[in-house]
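This report refers to the structure that appears directly beneath it.
The other protein chains are all here in position, but one chain of the complex has been omitted.
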Amino acid sequence: MITGMNCMIAESAKIGENVSIGNHVCIQEDVVIGDNSIICDGVIICAGSEIGADAYIDFGAIIRENVKLGKHAFVGARCILGEYLMDFIENRDTQKHETVIGDEAIIRSETIIYGANTIGDYFQTGHRVTIREKSRIGRNVRIGTLSDIQGDCEIGNYVNMHSNVHIGMKSTIKNYVWIFPYVVLTNDPNPPSEQLLGVTVEEYAVIATGTVVLPGMTVGQDSLVGAGAIVNKNVNEGKVVVGNPMRELGDVVNIKNKTTGEPCYPWRYHFDRGMPWKGIGFEEWNK
Amino acid sequence: MITGMNCMIAESAKIGENVSIGNHVCIQEDVVIGDNSIICDGVIICAGSEIGADAYIDFGAIIRENVKLGKHAFVGARCILGEYLMDFIENRDTQKHETVIGDEAIIRSETIIYGANTIGDYFQTGHRVTIREKSRIGRNVRIGTLSDIQGDCEIGNYVNMHSNVHIGMKSTIKNYVWIFPYVVLTNDPNPPSEQLLGVTVEEYAVIATGTVVLPGMTVGQDSLVGAGAIVNKNVNEGKVVVGNPMRELGDVVNIKNKTTGEPCYPWRYHFDRGMPWKGIGFEEWNK
Partner (left out) sequence: MITGMNCMIAESAKIGENVSIGNHVCIQEDVVIGDNSIICDGVIICAGSEIGADAYIDFGAIIRENVKLGKHAFVGARCILGEYLMDFIENRDTQKHETVIGDEAIIRSETIIYGANTIGDYFQTGHRVTIREKSRIGRNVRIGTLSDIQGDCEIGNYVNMHSNVHIGMKSTIKNYVWIFPYVVLTNDPNPPSEQLLGVTVEEYAVIATGTVVLPGMTVGQDSLVGAGAIVNKNVNEGKVVVGNPMRELGDVVNIKNKTTGEPCYPWRYHFDRGMPWKGIGFEEWNK
């Protein structure tokens, strides 16, 4: 272990082999840090957190109590993992909720992830993402810069959210969904009310930029919601919808790429970057 | 007083009884900190600022000069209170503007509040809120994650803004208003111009997700602006409007909850969470 100046490292912390620790670092009681990890200047790791091997924790990141971070994680500068819930603000007691993040995470700088979240392997975020408490997020999920997941959400595997997406509480997003910038999934049918009707987005659906999905709506499998739509009705499987008010344009299978003239939807037959069928094609993989 | 390592605390600072101070904390001249406060690692409190009793100032918060923070405040990690105005950037002199925040504030992490703001009791923010200079904000106001109040605004009491709301300069928001995500109140009628025509939102109005209100428009009392509307005309009292271009749909009193069939507007007769008529009903309270 190499340590910089002015560090405070609790005696009960278990620091692995070949770990490098910068200046002004605080590591509290019972923290575990895996082998070969790099902990940069000003990082704070609170009691009971566990960092897997080969981590890179950049300048000034705050890892609060009871965070379990898998191996080979990159945590960007000034991220906050295990952010306090309301119970801490009220009682100023210890952060009691556990935050679990799988292996191979890339969490870009200034992202805030609350306690009481469970997130799978190969998780990626842009900058300044906010993830409130009590969501379950699958594996290979990517969430773009400034996106805000409001908590109590179910997010599947291989879900891609671009920048500045707002996912209201109680949303359900199934596997292989794409959500583009400035999309909002809402949840209050008569705001302000006590009712929360989350949106459901089915597998392989695509929601393009600037769309608002109204409370309780379902966006069907393989469907495409065009930019700027106000989704005030359910979107049927395999359909294209656009506009404010929303109207159905037809079937996604009829959409052609304007340059090549080739069909491009359902996208799963035409696109494979980052997908489990990469290089083999969806049909072959799906057998 | 308990103090961590490597702190710099000015001799002229007045630290109350039973205050706990973390590591790497800087407290400058003439700072006052009330009894029982907790000041976490890396906090900077600049000259002349006053923190009420029972404060919790989380990791790395920056409280600039001349901030007056009421009692029992929670200031999240890396907030900046009393942020510099343009005069500081130009002159690099001291922050001279006073920032006043009432009692019982909950200011979540990474929020930036400029100098020259006056904010009432029971103020709450989400994360990464930005509040520019010279606004007057009433009591029991809540402003959601990523919202951006551009300055020179009048905001009443019991105003609720959800995440990612943008309030242009010179806006007037009266008491008991609700503004939902991705709403923008604009102010320049012929952009770019030197004219600033702020929006006025009257009491009990509700503006739903993704709405843009054009410069100088008034959103009437008890009215409801549906999601994604482009408000290019005044919204009359008690009316529902939707769409781009905007059209009036009728009276809010005719809106029924789809699940229960019951009327839900004006909301003040049907909803009381966080409101002064909580538990007694609006009509009884209003007598």
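When the chains are written out, they are named A and B in that same order, and each has its own residue count from 1.
In this section, a contact is a pair of C-beta atoms (placed from the backbone, for glycine too) under 8 Å apart; a residue touches a chain by one contact, two chains touch by 3 or more.
These figures come from a predicted structure and were not determined experimentally.
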Touching the absent chain when the full complex is considered, from B:Thr130, B:Ser171, B:Thr200 or B:Ser223: B:Thr130
Which of A:Gly70, A:Gly168 or A:Pro181 contacts the chain that the document leaves out: A:Pro181
Among B:Ile15, B:Ile62 or B:Ile155, the residue in touch with the chain that has been omitted: B:Ile62
Option touching the unshown chain, where A:Val19, A:Ile39, A:Ile131 or A:Leu146 are the choices: A:Leu146
Option touching the unshown chain, where B:Val75, B:Ile112 or B:Ile173 are the choices: B:Ile112
Hidden partner chain, residues of chain B it touches: 6, 8, 24, 26, 42, 44, 60, 62, 78, 80, 83-84, 89, 92, 110, 112, 128, 130, 146, 148, 150, 164, 166, 182, 184, 186, 188-195, 210, 212, 214, 228, 230, 232, 244-245
Chain A, residues in touch with the chain not shown (by the definition above): 4-6, 23-24, 38, 41-42, 56, 59-60, 74, 76-78, 106, 109-110, 126-128, 145-146, 160, 163-164, 178, 180-182, 206, 208-210, 227-228, 242-244, 255, 257-259, 264-265, 267, 270-271, 273
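Here is the rule we go by: only the chains that are shown with their structure count from here on.
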Rotational angle, Cα trace of chain A fitted to chain B, multiple of 5°: 120
Chain A and chain B: spacing of chain centres that average the CA atoms, whole Å: 27
